[in-house]
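Apart from one protein chain that is not included, each protein chain of the complex appears where it belongs.
Labels for the chains are A and B, by order of writing; each one numbers its residues from 1.
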Amino acid sequence: MEKNVKKSDDSIVMRIVRNQMFIPLLALAVLFIFNLIADPSFFKIMATTNNAGNSVLTGNPITILDMGSELAILAIGMTLVTSASGGQDISVGAAVAIAGSVILRVLRGGSTVPVIFAFLLGCVVAALFGAFNGVLVAYFKIQPMIATLILYTAGRSIAAWINNNELPVIIDPKFTYYGGTIPGVPIPTPFFIAVICIIIIGLVLKFTNLRLYTQAVGVNENSSRLNGLNPAFIKVLSFVILGLCVAVVGLIKVSRLSTINYSVVAKDIEMDAILAVALGGNALSGGKFNMASSILGAYVIQFLTTTLYAFKVEAAALPAYKAVVVIVLVVISAPTVRDWFSSLSKKLKVKEVA
Amino acid sequence: MKDNAVLEMRNIHKSFPGVRALQGVDFTLRKGEVHALMGENGAGKSTLIKVLTGVYGKDEGNIFMDGIEGPVAIHSPQDAQKVGISTVYQEITLCPNLSVAENMFIGRTSGVGQNWKKMNKDTEKILRSLDIPATATQQLGTCSIAIQQMIAIARAVDMDCKVLILDEPTSSLDEQEVEKLFKLMRDLRSKGVGIVFVTHFLDQVYEICDRITVMRDGQLVGEYVIKDLPRVKLVSKMLGKEMDDMSDIKSEAKTYERKAGEVPVLEAENRVSDAGIKPFNFHIDKGEVNGFTGLLGSGRSECVRALFGADRITGGTIKMKGKSVKITKPLDAMKNGIAYLPEDRKGDGIVGDLSVRDNIILAQQVLKGFMKPFSKAEANKIADEYIKLLSIKTASADTPIKSLSGGNQQKCILARWLFTHPEYLILDEPTRGIDVGTKVDIQKLVLKLASEGMSVTFISSELDEMLRTCSRLVVMRDRKMVGELSGDDLNQSKVMSTIAGGDE
Partner (left out) sequence: MSNNKSNTSGGFMDKLNNLTDTNLLLTITIVVFFLMYIAAMIFQGGAFLKGQSFLNILNSNSTLIILACGLSLVMITGGIDISVGGVTALISMCCAVYLDLKGGNIFVSILVALAIGLAFGAVQGFLVAYLDIQPFIITLAGMFFARGMTTIVHSEPFNVAHEAFNELKNTRIIVPGLGSVNRRGDYIDAYVEIGVIVAIIVVILMFCMFRWTKLGRSFYAVGGNQQSALMLGINVKRTRFLSHLICGLLAGIGGYVYFLHVGSGSPSHATAMEMDAIASSIIGGTMLTGGVGNIIGTFFGVLSLGTIQAIVASAGLGEAWWTGITRAAMLCLFLVIQSLIMARKKKA
């Protein structure tokens, strides 16, 4: 009887451990506890007044929500691309620069064009570049990482070329709403934008077959084709969706500064976006995915970044610490290491029984 | 070691998570014999061979080799080669990007340098002595699969092995090539090499083997001298029960006669694809079961793939019930009520990581459209229905399909296509590599579907299976349709002679 109870208990623990959300939640808990012990004031939220005279909330948790939202939006698209193509898009940072540059090009010089129009044009351009990546991957069968290397190399140059290497500044204070705060709302707008994006993708996943089709193509392309799917089209679609996510982030990025810095904007963001997908427990080799887990992963990554900043780590040195986290993460989740752990725990159990 | 034994495996155990693949298996191989290793899927043959060749480590047990004191330790394919065990696997295990000569010699010799001249010369000699039509400097990937297979065997033969393991080597060879291989095996046997031969073809076992070891469910059933074990007994040992007589299926298949004024369900004219077949004409009537037969590589699969639009279509027309339709991609075919169960279950059939449920609903879901997904409740209901209908053995509808056995995977794919309620169902080798019980189930199902009015094309490399199920056989040779047999012509000798084409 007792044995049975123990067995079911075991299986519940195992079920939690096996759940995809386990890794990001564990990482979140570790970071949370770490900060709590090291410096509880990390979690302090203050109400202050910003330059524009609006009362806003500040503090590390708010920063995480604010900056993590950009990542979360990119993680949505990156998850789909990873699932369908079995690879990652390393050009998102460069593509954000292009999208931002396009938006600035439309709005610069006190143009009266509404922001929404500039944003839509940014969407179209980013989606086209996404489609370009997608076509290379899907129709020319080039590995995603390498196909997107092209745009990675050329993207920032293209972004500079769009504005003739000038740095247009948008004076309209309303333009800062998207990356900053809206008067009367104390929480940064990017968070709301991310929530809207998450709701949209949630609805799309619920009311269309995007999930089934993407996963099927990612797991077995031949089989999907023989079931009437068009794998190439679905891959391109995933890249186009990522392009749209990129455009949204582009808007947030240029809105934060009211201008752009071609070589620095969204630098290394592709690393964080890929990391978010991996931390979410999604196989980087494609196939099944868990969107919620990726999005949670994105915020956890930002949590880590903010923690490092709180410990006075220089911005340029940040990657070194993140790299260590990545390596620990992938080593722990490597099948070889997992097998080793499970055989070790088995051996320990055998000893206990004896 | 027993007298004359070259290899002994004692009490081998091997487990995988959730599966006890080998439970105390013994195996003895003598000098100069061809020893068949028989068993159904999941019997543990492959696992035993992989343990022997060092691909898997064993949990328990010992391996002894002639001339070596004490148990030998085999941790890798190199270790196996060192003690004189060579293997030729079912799938080509050569490197397509290297030359033929390199594939013959890589990983075998010691030293740092690579002597191209000597290697190419030696290779030419071996290729000539075995009559293999390839050159030493040719890139392996440019050879046909059959030739690649023979090169793999040539490599193993040249390694001066004491034990040669042939794991289903004949599955991609045609009859003449099989004959050549057998000649080679007899030569080696007379030189004292012990050969382990794994195959699904009973004929080949009785043609060449001296002894049979039968396995079932990871356990040893027994070792027999071939004379003492007639076919029926062998099959019943493999199944672990007296075989349900399959010959009575034949009575259910009746010759189809078209009623006056009725048009065929599907009619193809000069259909041709880029897969290298000659244009062909084909038709099938409502409720008819027909089959494509011919040697491997004769173009059977390519024909049905052309009907389904699975390869790029380069010409020809198709009429469904007398109406001309355009079928250039699988989706077109599906919309016209055609279903296709592909030959390569793993590569083209299952979507491995997805659940049984998703695999079953996939095709119908695609037909239904991107914007109209089945609700979770609907999908579950459908999955449960088909799991029950086809008695698919799975823990739940949520289980990833790849963890099911081959036969049950095949049933899921079948369920997928049945759920689309096709008018014309194409089954390309639905019984390959699955257990005999499921084979019979599938044959019975085909006949039942036909009696309900579905048209079925059934392809199998086992001729008696086709004879039992089909009322009309299309015969293929060299990627061309060469004949059509039905009624009284539908017997083994007639089919064989048509395939061989001797009477022309």
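Note that in this section a residue touches a chain if its C-beta (ideal position, glycine included) is under 8 Å from a C-beta of that chain, and two chains touch if they have at least 3 such contacts.
Here the structure is a predicted model, which is why all the values come from computation and not from measurement.
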{"item": "Sole residue of A:A154, A:V185, A:L205 or A:L257 that reaches the chain not shown, by the stated touch rule", "value": "A:A154"}
{"item": "Sole contact to the chain not displayed, among B:Q81, B:T199 or B:T431", "value": "B:Q81"}
{"item": "Which of A:V30, A:V169, A:I199 or A:V337 contacts the chain that the document leaves out", "value": "A:V337"}
{"item": "Touch residues of chain B, complete complex, unshown partner", "value": "55, 76-78, 81, 87, 89, 92-99, 102-103, 106-109, 111-114, 116, 124, 127-128, 133-135, 138-139, 141-142, 155, 274"}
{"item": "Residue ranges of chain A at the interface with the undisplayed chain", "value": "88, 136, 140-143, 145-147, 149-154, 156-158, 160-161, 165, 268, 271, 274, 278, 284-285, 314, 316-324, 326-327, 330-331, 334-337"}
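We take it that only the chains that are shown with their structure count from here on.
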{"item": "Euclidean distance of C-alpha centroids - chain A vs chain B, Å", "value": "44"}
{"item": "Residues of chain A defined as touching chain B within the complex", "value": "206-210, 212-213, 215-216, 219-220, 222-230, 287-288"}
{"item": "Complex interface listing, chain B residues touching chain A", "value": "308, 310, 329-331, 334, 340, 342, 344, 347-354, 358, 362-363, 365-367, 369-373, 416"}
